[in-house]
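Have a look at this one.
Every protein chain but one is kept in place in this view of the complex.
Chain nomenclature is as follows: A and B, assigned in order of appearance, with residue numbering initiated at 1 for each chain independently.
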Amino acid sequence: MTIDIIINSHLWFAANTAEGSLSILEMVVIALIYLGIFSVAGLFLVLLERRVAAWFQLRVGPNRVGFQGLLQTMADALKLVSKELTGTSKADMFLYNLAPYFVIISSLMALAVLPFTNEFQAFDINIGIFFLIAISSIGVIGVLLGGWSSNNKFALIGAMRSGVQTISYELSVGLSLLTMILLTGTLQLSEIVDVQKDGWLIVQGHIPAIIAFMIFMISGTAETNRAPFDMVEAESELGAGFHTEYSGMKFAYFFLAEFINMFIIAAIAATVFFGAWLSPFGITESIPWLGVFWFLGKTLALVFLMMWFRWTFPRLRVDQLLTLEWKYLLPINLVNIVIMALMVWLNLIIRV
Amino acid sequence: MDSTTKNSNFKTEEYQINMGPQHPATHGVLNLLLTIDGEIIKKVEPDLGYIHRSIEKMCERDSYQQIVHLTDRMDYLSSNINNEAVCLAVENALELEVPERVKVIRTIIGELTRISSHCLWWGVMGMDVGALSTFFYGFRDREMINDIFEETCGARLTMNYNVPGGLMLDIHPNFVKRVKKFVAHFKTKIPEYDRLLTQNVIFQKRTKGVGILTKEDAISFGASGPVARASGYSCDVRKYHPYSALDKVSFKESLKTEGDTFARYQVRIMELWESLSIIEQLIDNIPEGEHRVKTNAVIKLPKGEFYQKVETARGELGVYIISKGTKNPYRLKFRSPGFSNLSLLNHIAVGGKIGDLVAIMATIDLVIPDIDR
Partner (left out) sequence: MSYFSEIYNGIKTLLTGMSVTGKYFLNARKGVITQQYPDNRETLKMFDRFRGEVIMPHDDQNEHRCTGCQKCEIACPNGTIEIIWDRGIDEETGKKKKKIDQFVYHLSLCTMCGLCIDVCPTDAIEWGQNFENSVFDRTHLTRVLNKPGSKLAPGVED
């Protein structure tokens, strides 16, 4: 039914506007819809994190505002919006104001290419995975700018640590995704999902795929600066890291961007490893719109895994972070690519 | 200038940071002036005095029963043991013999206080290195001890249950049952603590080989308690100068020789086991008798100087009283364990990174009101 609405509105637009502005108008409308859905989704992710954290810690979590606490983040967002936007006088005002926008824009742009179902994908470009990895790298600029322009020693230390961490772990993210691209032969996301109709990629490339999945989860958690790699914003060490000097809406941008990044990493893992909207043995093939629920279910399961990591493990020191990447993850990744290439060449893939 | 700055084209400078009085990692109001070069710490200067309340001066105007309630607020995590120290000093000065029942109950409550303090220490240690859930697990076990104290003494943190001459009230009839239930419950929890934190590879990499304190340094800085025992310096006051019922129980002194952060951690976990075994030896045969010996309403110590030391959860606490025969002491001084343990922070943290400093401070287990009094 949604497809009919979309097709009808497309025809209505086509009948009423000029040629060039049609596609621009459509793009603006879709962008606004996505913005609306995902800002709210980001808020609900925050609430989910708080309740899951509470259950790990034998408490209840926010359950008073609204039914079971569903309106809690709305209340928090309202509070953040109404706060005074302070700033230090010695801060570099232009960069200080610019920094949060880098972070939030790069997160929201990456959402455009995720395949929710067969038809429900905003952009199906032929360099899908490459686009995703490239966009996530832009977020680093925002962090570094934020730390530098705050004119605060703590923020600077935090920003420098974050910069070095993100740059190192992007390598591992890219290489582990490359391992799976060897199986699919294409970077386009919808075709990656099509290849998985013979069985999810994690089943098709058995051992190297599992190793690639583990490496991807570890580096993905490190990319988004979450525990156990959250030295950057180590709350019990340096105050609040690079966003110490931000308050109000700008802080909300940083905060929201972190959660949306987490969602994106989980969504990429769900797409590439677990077959985005495909059901396990093709059980609900006949009802295509159920694909959204399968996609969200897999993504939320991986988000839960990342939250489990956060509330269990101590954090790694900065030099141990870098040792982990350069001495352990990178060599294993490279060897894994070779093994996967051998498997594809010798056709040792499991097809279901 | 070290070799990195001589050979490279970049001139790095050291800068100073305040790990300021309000900070999530320093347990209390402690200001640390760190001089850092990049990430390496060059100097640590503690800046004390933010919570000084002139307890020792107040003791000069209070009577001896009133001094006991002030010691609750010094090291509030081992408040019962602090009370016991002052009461023992006064009783030994008056040469007052307390009944056996009082001694046994004081020891049991002291060991329960030690377990409670170490539970909180474990929770905060996990939280400082980043595993945020350990805080709640430590507090959950501590709640059971707080319930025991609330039923018997009436309060959860500042108990004021010991008086010179015995205990203020006799123990509640449910005391023995609750303590036994707690011991049985806690024995299943310490292995869980081990599974969550101790054998975690990330935690071990954070703490092994970090902040090494040699035995000679421990002795020359005057360290005591688990900090010194982790370096191999055997200094447990409960073994060498036993008080209350501690000469009747048998327990092992927890010693380790490496002296790094992981050794200090392990010493405290071993102390948890030893305290449980002490409680088990005493809880079944609490002797019958009086819970209080009558003293005068106004206690006057004879002229002279008296010293009493006890082993709190942090180390050796000493109470030194100079009395001129009147009803207030002329001077009362507390030798606090935290003060001496803090002095070695500069020695062992230099050369490490900021993350190491946080781990080291978590294992030295400072409670700042104890240092500032």
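FYI, contacts are C-beta pairs under 8 Å (C-beta built on N, C-alpha and C of every residue); 3 or more make two chains touch, one makes a residue touch a chain.
The model shown is predicted, which means the values in this text are computed figures rather than measured ones.
Residue in contact with the omitted chain (choice from A:Met27, A:Val40, A:Val60 or A:Leu334): A:Val60. If you put the hidden chain back, the residue from B:Thr35, B:Thr158 or B:Thr214 that touches it is B:Thr158.
Contact with the omitted chain, checked across B:Gln65, B:Ser323 or B:Thr363, is made by B:Gln65. The chain omitted from view is touched by exactly one of B:Glu39, B:Glu100, B:Glu150 or B:Asp217, namely B:Glu150.
One chain of the complex is left out; on chain A, the residues touching it are 52, 54-60, 308-309, 311-313, 328.
Touching residues on chain B toward the chain that is not drawn are 62, 65-66, 69-70, 133, 136-137, 139-140, 143, 147, 150-155, 158, 160, 163, 168-169, 172, 192, 195-197, 199-202, 297.
Heads up, the rule we're going with is that only the chains that are shown with their structure count from here on.
Rounded to whole angstrom, the centroid-to-centroid distance between chain A and chain B, based on C-alpha atoms, equals 45 Å.
Only residues 53, 56-59, 153-154, 157, 227-228, 230-231, 234-239, 310-320 of chain A touch chain B when the two sit together in their complex. Against chain A, in their complex, chain B makes its touches with residues 15, 17, 23-25, 39, 126-133, 135-137, 140, 196-197, 200, 202-203, 205-206, 353-356, 358.
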